[in-house]
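This part shows chain A:
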Amino acid sequence: MPQKLLEINKVGKSYGKSVILSDANLVINEGEFIALVGMSGGGKSTLLRMLAGLEETSAGSIIQDGNKIQGLNKEARVMFQEDRLLPWMNVMDNVLLDKRGKQSVSEATELLTQVGLGQYVEQLPSQLSGGQRQRVALARALMSHPRLLLLDEPLGALDALTRTKMQDLIRKVCQDKAITTFLVTHDINEAVRMADRIAVIKNGTIWRIVENPYRGKESLGDKEKEVEISEEILAEILD
Partner candidate 1 sequence: MKNLKKSFIAILLLFWCGVAIYGWHLTREDAGSSSLKNVVLGYQAGDEFYISKIRGQFVKKMKAKGYNVKFKEFQNGAAMLQALASGNVDYARVGDTPPVSALAAGTKLTYVAAGGTKAKGSGILIRKNSSIKTLADLKGKKVAYTKGTSSQYMLLRALKVAGLSNDDITWVNLDSDAASVAYSKGKVDAWANWDPSVAQVEITENSKLLVDGTTTKALNRSFIVSPTTYASKNKTLSKLIIKYTEQDMKWANKNHSKLIKKMSADLKLSKKVVRRSVIRRTFSMHAMSKSVVKEEQEIANVFYDNNILTKKIDVSKHVQYLK
Partner candidate 2 sequence: MENIETNEKYHFSFKFKNSLPWLIPVFLIVFWQVACNLSWVNETLLPSPIDVVTNGIKLFKNGELQENMSISLYRATAGLLIGGGLGFVLGFINGVSRKARLLFDSTIQMLRNIPHLALIPLIILWLGIGESAKISLVALGCLFPMYINTYHGITSVDPKLIEMGKSYELSKKDLFIKVIFPGALPTILMGVRYALGVMWTTLIVAETISASSGIGYMSTNAEQFMDMKTIVLCILIYALLGKLSDFIAKNLEDIFLEWRAVERRNTDASETSRNK
């Protein structure tokens, strides 16, 4: 029986009269990689922001370790669609942010080496490519040892090749460190490539949850089965 980390309980959200979410329910287990897919404007980012504590729920509650999330969720770190690196700091300082001391520096160096940027510590963000920048953002998020990593379409702006590489990198790092990961994406193939479970958001609720047995194995999975699941999810969304 997997350990429950977080429970989204009858959560609703509305801006004025427009209802974005109503009665959304989802359980996120410790250590799993879960993806959230759905139509644009369907409330994916809104839900993620509520998990991060950057947005309040209008109804229902989000419970983490038995406590309702109020204010910032300190166990979680967000990787945004844009890298949101500070353009005036070099890569190392961006990863460190407010952390000081020798230990933090060696940890940051290790993380940067892990994401393949060992030689770029002195560079400014503007001197890096889009993919490299997102890798810095990943290292920055991992720096605080989050229990929950929230990814809001972080690879949306990358080209297909870099994207695939980044997908594998993120998947691998999260698995190595056993970090619970919540990925928002509108790319179903990405979800299928990366996630253990895929939640479909529709009509303001979690419409369906699809188990993805072909991910997380050593082999890259069965191409045909992947396509099958993708099509199934797509049908669910468009239905």
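Observations, loosely collected:
Keep in mind that, in the parts below, contacts are C-beta pairs under 8 Å (C-beta built on N, C-alpha and C of every residue); 3 or more make two chains touch, one makes a residue touch a chain; residues count from 1.
Selection rule: all candidates are chains of the complex that A comes from, given by their letters.
Please read these numbers as outputs of a predicted model, since none were measured by experiment.
Here chain A appears alone, and the candidate among 1 or 2 that touches it in the complex is 2.
Across the interface of their complex, candidate 2 is touched by residues 52-54, 72, 74, 77-78, 80, 82, 84, 86-89, 97-98, 124, 126-127, 140, 144 of chain A.
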